[in-house]
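With one protein chain withheld, the remaining protein chains of the complex are depicted in position.
As written, the chain order gives the labels A and B, with residue 1 at the start of each chain.
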Amino acid sequence: MKISFKILIVLLVALSMSFKYKRQSVVIINKANPNVIIILTDDQGYGDVGFNGCTDIPTPNIDRIAKNGVVFRNAYVSYSVCAPSRAGLITGRYQDRFGYSRNPLYRPFDPEIGLSLNEQMLPDLLQQSGYNTMAIGKWHLGVHEQFRPWKRGFNEFFGFLGGGHRYFPEEYIIANQDSAKNEEQSYRTKLIRNQTAVEESEYITDAFSREAVSYIERNKDQPFFLYLAYNAPHGPLQATPKYLERFTQIKDAKRRTYAAMVSAVDDGVGLILDKLQQSGLAENTIVIFLSDNGGPENVNASDNGPLRGGKGSLFEGGIRVPFAIQWPQQIKANTEYDQSIISLDIFATVAANVQGIAKPKNALDGVDLLPFLNGTKKGSPHEFLFWRQFDQKNYAVIHQSGLKELILKDTNINLYNLKTDIGEVVNVAEKNIQLLQRMEQERKKWEANTIPPAFYGLNQEEDYIKEQKLKKEN
Amino acid sequence: MKISFKILIVLLVALSMSFKYKRQSVVIINKANPNVIIILTDDQGYGDVGFNGCTDIPTPNIDRIAKNGVVFRNAYVSYSVCAPSRAGLITGRYQDRFGYSRNPLYRPFDPEIGLSLNEQMLPDLLQQSGYNTMAIGKWHLGVHEQFRPWKRGFNEFFGFLGGGHRYFPEEYIIANQDSAKNEEQSYRTKLIRNQTAVEESEYITDAFSREAVSYIERNKDQPFFLYLAYNAPHGPLQATPKYLERFTQIKDAKRRTYAAMVSAVDDGVGLILDKLQQSGLAENTIVIFLSDNGGPENVNASDNGPLRGGKGSLFEGGIRVPFAIQWPQQIKANTEYDQSIISLDIFATVAANVQGIAKPKNALDGVDLLPFLNGTKKGSPHEFLFWRQFDQKNYAVIHQSGLKELILKDTNINLYNLKTDIGEVVNVAEKNIQLLQRMEQERKKWEANTIPPAFYGLNQEEDYIKEQKLKKEN
Partner (left out) sequence: MKISFKILIVLLVALSMSFKYKRQSVVIINKANPNVIIILTDDQGYGDVGFNGCTDIPTPNIDRIAKNGVVFRNAYVSYSVCAPSRAGLITGRYQDRFGYSRNPLYRPFDPEIGLSLNEQMLPDLLQQSGYNTMAIGKWHLGVHEQFRPWKRGFNEFFGFLGGGHRYFPEEYIIANQDSAKNEEQSYRTKLIRNQTAVEESEYITDAFSREAVSYIERNKDQPFFLYLAYNAPHGPLQATPKYLERFTQIKDAKRRTYAAMVSAVDDGVGLILDKLQQSGLAENTIVIFLSDNGGPENVNASDNGPLRGGKGSLFEGGIRVPFAIQWPQQIKANTEYDQSIISLDIFATVAANVQGIAKPKNALDGVDLLPFLNGTKKGSPHEFLFWRQFDQKNYAVIHQSGLKELILKDTNINLYNLKTDIGEVVNVAEKNIQLLQRMEQERKKWEANTIPPAFYGLNQEEDYIKEQKLKKEN
């Protein structure tokens, strides 16, 4: 009640100001609002964090988040490769609703490829509500000017725009994003600070951690939103001796380097948590840790634990990720939460817990998790979760009971009981006919509110060229 | 008895004439024989006619056929894309028996691609029995001279030879079929009247309807066979304001145009039924309405109702089609028939009900439906129906019980109970092991009497070139 009254005053003041200074954006700063830090790793497997049982790569700092707050055992992302998963997370909506359902074709001169401008990103909403916002690391949501972080709600940016990057600064030989002629070159561009290419001297993961700590330092006095998207441990597998030395006991060279890369991220997480503690911000900062999709199987470096499949697949190994949140002020330490949740819930949860925030532009697919975590709400946040891989005609539906429908390559419909068969081995469709038919109905309803991909994907160069040619002819 | 005697006389007369005028083909005109009109639409979905529950596109005239006669709820075509389906229909035989089991590669200069000359088309048989015959619309059974309609039993032809066509006459800029260098150009050829390219001024669907009505008018006094193969509502999606205006309430632009195209066909069907009525021919004319395969899923315009999959698939959405027949003299109005039937039955049904007809050249796969419709025969016309997609190694078998075996992409064998699970969701193989094993045996027996495709298909240009090269080398 008190807060609402305060907000009202602020609003009235703001309103009066808005009359005075026309055309200037109104910023309402509510200092009681929590800071938000999303730490997103890239291609890290379900089994590659200590809190999910990893034994060969210690992740004490990532584990601190889980211990300080809640660990989710059944947490999903909305796609099993990088870009669409990020698009879902940052909009709070299934990316299929706006056609961002492929890893985009790298076409530096095609201005159409990016996250639809009709969509609102979380930083945009928070910025309107007086948050300072920063993105660090990998973007992958559009390389053209109109899609860049500073056009989508971020006050600051430090990182790169493409789908991945090399880790050693001496390899950054391409002057800027616009000079990169192909995917491979985009991995070698100079990093960007805000809108300018800059020189960097540190191992990329260390650089991102450094920037994150510095950003917190600079924003102690105002609610902030930090989207820290490490490209680690995505390929290429590259690590410095500092981290490699920790894993001499791992024989396999790929796993060893991978472990070192995860360890570098973990160090960074430690620095961030320490900085929050030292600054007195820890209590009211929401820190969210997750991976953008499962570990790739073919690289043979990551580990999805007991899950079947990996990156790119709709088996659990592709979409179930390590996921933990700490927010000491609101979430009890050492919480375990077993209902199915999804990365789309991040937007909804943050939006629901920021006082005075505007209404999101579009209908959200996620839900506020807080009432479920503190016991106000019972049951499952989602009766159904949905996945679609448009090109392969693959679909998955997970029901709150833990039954998962999987349609692969337009052939069979399988039903797995994730509670008893986490490896997705046995089709139990015949025993659950009615629920399965209901899942099919719900899936079709859901799909009726999606659109096809809005652009071509990686390795669809030929289709793209064919379409361009057709356009010219007609 | 009376008729048989009459036929005898006619035969004797004919026989005597044949001695007189040698080398002249003997034509036996039995005026009691029914006229036959096949109205075939292109890519129209199972759910896109009023008699199958369509709500947004009224099809009152197509529905008249169903009301005047029999509607089939479980009617199939023998393939899920255009050309092979048409090949099955017009020969009354599984097209796999003669290698017409792909949509043909468009190779204007390769004279081998067409419906085998060893096969007999229904018009050829009817023509021999004194019918006048005409094909209107889409051909798609061979573009080279020896495969053209006038070589296969049709007295008259009006339409185009390829796999599809544009709808507005101002787009017919290619002088004739032989000038069309590729598939796309074949959509822009001038229409052909008999063997000559002609100018056309009407929307193509209206033109075909006009020709059909005119043909009936010209053939009141002699049994005729009219094969009216509308290319509507096959892509490209093109309609005139006259039809578009009827569907302003449909928001989706594609569905709106599609609806207009179906509505134009429906108007044409109305004109034909009216003309039959006015000419006193309705009683003894068999009018058959069906679509050549299911609606394509990717176009997002057609609707296969509750069926899974669409054009190109062996799920029901690809092969189960809207299907109705009227023949007031023999079939009671408002009949519903629920056993599985197939387009191959058309040839057999017509042949069985034409007095004095010759024996078909090859063994038919279809059966005469009339005894089943009027109750003379009980049970199901087909114990088993078969489908094969050679390139994908897909197969389907439907048993008279409504159980359907589906083998997709050389992987799993699924068994669906179409009576309880029309959406083909739940594999019930374990509960029906013996029947499934029998279906496998029957499938193999059936396949032993088929041959591989006799020519390359669309998008197999490379394979074609490779083979030509090999031939030259050896």
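Following the convention adopted for this analysis, a contact is a pair of C-beta atoms (placed from the backbone, for glycine too) under 8 Å apart; a residue touches a chain by one contact, two chains touch by 3 or more.
Remember, it's a predicted structure, so these values are computed and weren't measured experimentally.
Screening A:361, A:409, A:444 or A:469 against the full complex identifies A:409 as the residue touching the chain left out. Residue in contact with the omitted chain (choice from B:195, B:374, B:411 or B:449): B:411.
Only one residue in the set A:56, A:110, A:430 or A:447 touches the chain that does not appear here, and it is A:430. Contact between subunit B and the unshown chain involves residues 409-413, 427, 429-430, 433, 436-437, 440, 452.
Taking the complete complex into account, residues 300, 309, 313, 408-409, 411-412, 414, 421, 423, 425-428, 430-431 of subunit A touch the chain not shown.
Going forward, only the chains that are shown with their structure count from here on.
Centre-to-centre, using mean CA coordinates, subunit A is 51 Å away from subunit B.
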